[in-house]
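A single protein chain has been removed from this complex, and every other one stays in its place.
Naming follows writing order (A, B, C, D and E), and every chain is counted from residue 1.
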Amino acid sequence: MATAANDATETQPAPPPRRVPIGSPLYNRILETYYDEAAMLDELRYNEWIAWLAKDLRYTVPQRLTRLLADHDQSIDRSVMHYDEDYGMMAARARRLGGNSAFAEDPPSRTRRLITNIRVELTGTEGEYRVLNYMLLTRSRFEQTRMAVLSGERRDRIRDLGDRFELVEREVIIDQSVLGMPNLAIFL
Amino acid sequence: MATAANDATETQPAPPPRRVPIGSPLYNRILETYYDEAAMLDELRYNEWIAWLAKDLRYTVPQRLTRLLADHDQSIDRSVMHYDEDYGMMAARARRLGGNSAFAEDPPSRTRRLITNIRVELTGTEGEYRVLNYMLLTRSRFEQTRMAVLSGERRDRIRDLGDRFELVEREVIIDQSVLGMPNLAIFL
Amino acid sequence: MATAANDATETQPAPPPRRVPIGSPLYNRILETYYDEAAMLDELRYNEWIAWLAKDLRYTVPQRLTRLLADHDQSIDRSVMHYDEDYGMMAARARRLGGNSAFAEDPPSRTRRLITNIRVELTGTEGEYRVLNYMLLTRSRFEQTRMAVLSGERRDRIRDLGDRFELVEREVIIDQSVLGMPNLAIFL
Amino acid sequence: MLTRTSTTLSDGTRIADLVRTETREVELRVLSDAEIYELEMERVFGKTWLLLGHASEIPNSGDFVMRDMGNDSVIVARDRAGDIHVSLNVCAHRGMRVCLSDRGNTQIHKCVYHGWAFKPNGDFIGSPIAEEKMHGELTPKSELGLRKARVHIYAGLIFATWNLDGPSFDEFLGEMKWYYDMIFQRTAGGWEVLGPPQRFMVDANWKAAGEQSAADGFHTLTLHRWLDEMFGNGGSELTSTMYGVEVGSDHGHALRCQSLSKKFARARDFDSGTMSVEERWNILPAPGCTPDMLDEVRKNLTPEQMEQLMTNPPQVGGIFPNVLLACIYAPQPDGRILGSMALHTYIPRGPDRLEFVNWVFAEKGTSEEDKQTMLRNTIFMLGTSGLVEQDDSDTWPHMTASARGTQGRKMTMKYQAINKLPPPANWRGPAKAYDGFTKDDTQWNWWMYWRELMSIPA
Amino acid sequence: MLTRTSTTLSDGTRIADLVRTETREVELRVLSDAEIYELEMERVFGKTWLLLGHASEIPNSGDFVMRDMGNDSVIVARDRAGDIHVSLNVCAHRGMRVCLSDRGNTQIHKCVYHGWAFKPNGDFIGSPIAEEKMHGELTPKSELGLRKARVHIYAGLIFATWNLDGPSFDEFLGEMKWYYDMIFQRTAGGWEVLGPPQRFMVDANWKAAGEQSAADGFHTLTLHRWLDEMFGNGGSELTSTMYGVEVGSDHGHALRCQSLSKKFARARDFDSGTMSVEERWNILPAPGCTPDMLDEVRKNLTPEQMEQLMTNPPQVGGIFPNVLLACIYAPQPDGRILGSMALHTYIPRGPDRLEFVNWVFAEKGTSEEDKQTMLRNTIFMLGTSGLVEQDDSDTWPHMTASARGTQGRKMTMKYQAINKLPPPANWRGPAKAYDGFTKDDTQWNWWMYWRELMSIPA
Partner (left out) sequence: MLTRTSTTLSDGTRIADLVRTETREVELRVLSDAEIYELEMERVFGKTWLLLGHASEIPNSGDFVMRDMGNDSVIVARDRAGDIHVSLNVCAHRGMRVCLSDRGNTQIHKCVYHGWAFKPNGDFIGSPIAEEKMHGELTPKSELGLRKARVHIYAGLIFATWNLDGPSFDEFLGEMKWYYDMIFQRTAGGWEVLGPPQRFMVDANWKAAGEQSAADGFHTLTLHRWLDEMFGNGGSELTSTMYGVEVGSDHGHALRCQSLSKKFARARDFDSGTMSVEERWNILPAPGCTPDMLDEVRKNLTPEQMEQLMTNPPQVGGIFPNVLLACIYAPQPDGRILGSMALHTYIPRGPDRLEFVNWVFAEKGTSEEDKQTMLRNTIFMLGTSGLVEQDDSDTWPHMTASARGTQGRKMTMKYQAINKLPPPANWRGPAKAYDGFTKDDTQWNWWMYWRELMSIPA
C-alpha cells in the first residue's frame, strides 16, 4: 500500500513562518473574505463560490486514522482522501449541485459554517498567504432534530488579487476517522 | 393560506450594500456589543438585555421548510413564525422569566451563544447598521449529557445611540425545520 | 458540607472593570495568543502549552449544579471541582499525556477548541488582564461518529511578559451538570 | 414482540389492567413501555381518525403537504377535481420516500430512486422506459399505487384513517359534534390556516400531552400560575377560570365551556335570561365574527347551539387521540374582540418522543391586519415560544422520565377527582356535561377509550 | 420482556448459567444484554442497599439532594426531627418529577404540574383549592405520599433500599462490617463530604465498573503503569503493591488490605511484633487522624481492629453492587500523612451507560487548609480528571462494545487466577481473606452474589 502520502503534520522543525498580525489591514480583509465565503456556501450561491477558487486550486480532505500516540504523525492520511480535486472538478461539482438532479442535496441541507481561530502567515510567495482556520459545520436535512456537527481545521493558501483574494489551496483536517454523515455532498 | 409572507432571501439583485469594514472602529464597537449581549443572555441578566432593545423593535424567528432546490426561496417562511414580537412583548417575556413561576426555565437552562462570522453593512438610514452574524446556541437542562445544539444566522439592524447601540430588528434564520428543543423559552 | 465555596458569579455590584477595546493592539495580541493556544492543545504540543502557564497558575473547573432560579448563585460550585490545579500539577499531567502509557488519551482524541466571544478587561494589577472567552470543544475518539460537544466560558487572567503572555488563572465554567464525557483527560 | 391478537403484554400483564377502573388509575409504565407504544401504533393510530391539516393549506390543484399519521409519513394532496387525497409516502416499488419536501405543487409525484410516478391521488402512473415494463406483470398496475387512506374533510379540517371499514367521522365525533360544530362550522367561510404549522420535538411520550388535551383545567392553576402573577391580582383570577362546564364523551373527546358572563365584564348579564340572542351578539359576537354576521351564524347553528354559544361556548379541549384545540379571545383597544384558534397534534416519534405540530387559524375574511395581530397574540401564548405552552413542553419529559424508572413505572396516574354535581341546569347540549370546578372526568374518559381500543386485537 | 418470575432469558438461556461456576467464567453478554439489564433493575437495584450520599450533605432541616437508586430518581431529605428520608421522586398524582433541582432546602416539595405538596419525609400534604379535594376520595391521603424507601444511616453514609422486608443493613455488610468499621467508624466525628459529588457519563455497562470495584488489583500493573513510569523506579514499585491481603464475602463486598510496613519507610518495623499500638500510632496515625486521637479511635474499635489498622489496614475496595471506595494517604512536607477518602457509585443509565458519581471526604475536624490539600490531591488522581481513573473510564466502554458484538458476546470474562495460599498468618479479621499476590477471588465472589440475586424471581 502506498504509504508515502502519510506525513507528520504536527511537528515542523522549520523556522517559524512570519505571521500576518491580527488587526492588520491585510488580516481584516482576509477575515471579511472568509465570512463572505461561509455565507456563499450556506446560501447555496455556488457561482460566487466558484469565482473565488483559483484556476490552479488544489482542494483536499485527507482521512483521519486512529493511531497510537507514538504513530501520531500517521493520523492524517493523504493517500485515499475524501476529496482530492482541482479547479475543474470543483466547478463540475458545483454545476451539478446547482442543477436539477443532484438528489444528494435536493432538497438542500441547511448548513452553517462557523469560522473561528483564523491565523494568517506569509508564505514564500509574494502575495500568497497561508490561512489556518477552524470550522464548525452544522448540517440539518429534512426533519432531523439532531444536527450533524463536524469540526475541523482548514489549512488554506490564498492569493491576493488586489481587489479580492482567491483560494489556491485548501486542506481540511476533519476530526473524525469515520465520518458521521452519509456523504460530503457539501463543500467544507 | 397566506403565502405572501414567503420570500426569496438568498438572491437579491439589488446593488451590494456598503460594508462597514472589519477592523474599523465602528465594527469593533459593534463586536463588543454582540459579545456583551451574549454574556447578558447566558448569565440571565434579562434587565440589561431588555435595555438594549429599541422601543420600535421587531424580533422574529421564521420557520424553515424543507423545499426542493427549485423552490429554495420558499425555505424561509415568515407567516406563522416561532417568534414575532415587538418591544413590549419581549419585555413581558423577560419579566416572566425573571419571576417565580416560569417553570419552562426554572431551573434555568445552561446556555452558551457563540457568535461568529459577524458582517456589518450600512443601511439607508444614518446611524443604523445591518449586522449579520452566525450563532451557535448550546443548551443543557437538568442532567442532560447531550447538549441541544442550534445554529443559525441573526440578521439584525442596530441603531447607534452614541455611547451604545440598540437592537431595532432581529430576524433569526434557524437551521432546522423541526426544532430540536421542546420550546424556545430562551431568546436567540 | 463545605458550602462557603459557592458564590454568586452572575451579579457583581462592583464598578464595571475597564475594558481593553476590541481592535486595540493589546487585544489583538491576546487574540493571537488564544488562537495559538488552541492550536497547541489540538495538535498535542503539550510542551509549548506548559510553557505558556505561569508558575503561579491556578487552574480550576468548578462543578455546575441544577438549582432553582432563586438559588441561581449556587449553580456554580467551587468545592469539589473537576480540576483544581497549580502549575506543578498541570505540568505533571502534561508529562503523563506525552508519555507511553496514558491510555485515557492513547490513541489520542481528535479535539478542536473553537474560541469566540473574547472580551478583555484591565485588572487591578499592572500588566495583568482578565480574558473572558467562550469555548466550544469537540472531541472524537476511535470510530465515534457523534462528536462529544462541550461548551463553556473560560475566565482567565493573563500576564504580559512583553514578548508573550502567560496564563495566571483559568476558571472554566462548563455548561453541563453531568459531564457528557467519560473523563476530562484533555485540557480545557 | 406481540402478535396482532395479543390481549396481554409479554410480561403477562393484561392490557386492560393497565387502566384500573375501580380506582381510576393508569399505570405509569404506559408512558415509556416500547411494547405498548408499538401496539398503539396499530390499535390507536392505525384505527382512529387523525388530523392532518386544513384544506386552506393546499388550495390549488396539485398542491400538497407532507404530514404524519402516527409514525408513517403521508402525502396530503389535492387533485385536479379539487378532491383531497391522503397516500402513504412509501414507494410501491422499493419503499423509498416518494415525497421529499414539506410542501409544493405537482401533478406527478415521481420517486427519485427508479422513477416510478404517482398521481396526487396515489394512483400509479408508470415507470421509466415504458416498453420495458419495469413494474412487471405480477401485480396489476391498479395495485401499484401508493396505499390510500380514507379521508374526511370536516369544516376544512383534513382527517384521515387507515380504518377503511371503521366508524364514519361523524360516528367518531359522536355527540360531541354538536359542540365542535359551534367552533368549526359556525360561519359559511370557516377558518383558514395562517401558515405552515410550527413543529418542534419534545422528549416525551405522546400520551403525556394527549391526556392533558382531554381538558386538564386544573394544572393551569399551578403550572401556569405566572398568568396570575403577571395579569391577575393575587390569585383569584386563575381560580375563577377553574369553574365552567366540561363536556366529554365515551370516545375520549373533551371540551371546556366557559361562561361569557364570568369572563367578560360587558357580558355580565348574559346569563340573566332576559337578553335576546341579538342583544348579546351585538355586545359580544363569537370570536372572529363581526356583528353583521349574526344571520350567517344562525343559519349554521341550531337555536340551542346559538344559545350555548352566547352563554357557555367551548373554548379549549381535544379530539382523541392527539389533537388539542384552543380558542383565543383577544380584546382590542377599539373594543372589538378578535378571535383566533390554534390546533395542535402530538405526533408519536417513539415511546419517549413526540413532535408538537401547531397550526394557527383565523376566520376566513378577517382583514390582513387583524390576522397579523391575532397571529402574534397566539404564538405569544402557544407553541414553540408560547408563554403558556413552553411550561407544558418542559413538564411532559419529566413524566416520561419517571415512567422509565423501574420503580417509577409501577406508580400510577390518578384521576380520582370526580365531579359529583348534578348536570348543569338548563344545559342544552348532548354528551356528558360536568358542572363546576374542573375535575378529572373527561381525562378519565380519554383513558377509558384508549383502554377500549388497546384491548381490541387488530 | 420477561415476567417477574423468569429464571431463563427469552432465548432460553438459564440466568444462572451466565456465570459458569465450574470454570469461573462469566458470559460477556451480561455487559450488553437489554433483558439482563432490566432484570438487574428489579433483582439487584430493587433489592440491595444502595449508597445515596452522606448526612453531611444535608445538615439542616429541610435540606435535600436529588439522587438515583438504579434508574429511579429519589429525594433524600432531612425532616424537622433531623431524620433522613428517601422518597421516590415521582408525583403520586400523575408521575411528574417533584424535585427538579440537584439540592436545596424546603419543608414543602411542591409539584409544579398541579401543585400537590409533600413533606421531606414524602407524606402527602394536600392539593390546591383544598375544598375541591382534587386528590379525590378513592385513595386515602395517607397513601398519596411519595413512595418511601427503607433508609439506613451507617457512619453518616445514607443507604436505602426498596426491599422493605429484606436483610438489615448489618446483615447486608455481614462479616465485612468489621473492616468497613475500621474505615468509616474509627473516629467519633467520622467523615464529612467536601462538596457535591463529581458526575460524568461513561458509555459502559455498570458492571464493567462494578466488577472492577471488587478489588481488581491486577489491572493497576498494566493500565496504570504510568504510576511507575512517573513515580516509580523501573517497575518494581507497582509490582510490590500487588501483594497484600484481599478480603471478600459471599455478598460480593471486597477490600484490599495493604501492609503499612511495605508502603511507608517509617513503618518499616510495624510488622516486627515488637512495637506497641501507641508507638506505631505516634509514628503513623490512621489517615485523617492526628496522634492525639488514639484514645478516641480505641474507643471505637476492638483491639483486633486496632491491630489490623496498624498493620494491614483496608485501603481500597467496594460495596456490592456499585460502590467503590478508596482511601488516600497523602504524605505532607511537614511529615504528617493526610488522609482522605473517595467513594464512587456507578449509576446504571441503560445497558451501555453508567453515571460515575464521585464524593470526596475528609475526617470531620480537619483544618480547612488541610481539607483543600487533600481535596486537590484526590481529584488529581480520581474522578473526572483523575490521572488514575481517567484510564479506567476509557476502558469500560471498550468492554461494553465487545459485548455488543454477536461473536463478542459469546466470549467470557475469566476469573481463573485463584489464590491457593493458606489464609494469612495471625489474621485477626473475619470473612474470606486471601494472602499474597492479588488474584481474582473477590471479583469472583462479586459475580457469584450477582448470580444469586439474579436467579431469584422478584
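The rule is simple: a contact is a pair of C-beta atoms (placed from the backbone, for glycine too) under 8 Å apart; a residue touches a chain by one contact, two chains touch by 3 or more.
Because the structure is predicted, anything quoted here is derived from the model rather than measured.
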Visible chains in contact with the missing one:
A, C, D, E
Would you mind spotting which of D:T3, D:N60, D:S276 or D:N426 touches the chain that isn't drawn?
D:T3
One chain isn't shown here. Among E:A16, E:M275, E:V388 or E:A401, which residue touches it?
E:A401
Hey, which of D:G46, D:G122, D:G156 or D:P287 is the one touching the hidden chain?
D:G46
Tell me which of D:E132, D:D165, D:D295 or D:D334 is the one touching the absent chain.
D:E132
Missing-chain contacts on chain A, rising order, are 1-2, 5, 61, 63, 65-68, 71, 77, 79-85, 89, 92-93, 95-96, 99-105, 141, 177-185
Since one chain isn't shown, list which residues of chain D touch it in the complete complex.
1-4, 38, 41-42, 45-46, 69-73, 88-97, 100, 110-115, 128-129, 132-139, 147, 162
Applying the definition given at the start, please give the residues of chain C touching the unseen chain.
103, 107, 142-143, 145
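Keep in mind that, in the parts below, only the chains that are shown with their structure count from here on.
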Show which chains lie in contact with chain B and also with chain D.
A, E
Starting from the Cα centroid of chain B, hunt down the chain whose centroid lies farthest away.
E
By the touch definition above, chain C meets two or more other chains at residues 23, 66-68, 100, 102, 105, 114, 116, 136, 141, 149, 177-180
Which parts of chain D, given as residue numbers and ranges, touch two or more other chains?
100-101, 199, 201, 223, 355, 395
Pairwise, which chains touch?
A-B, A-C, A-D, B-C, B-D, B-E, C-E, D-E
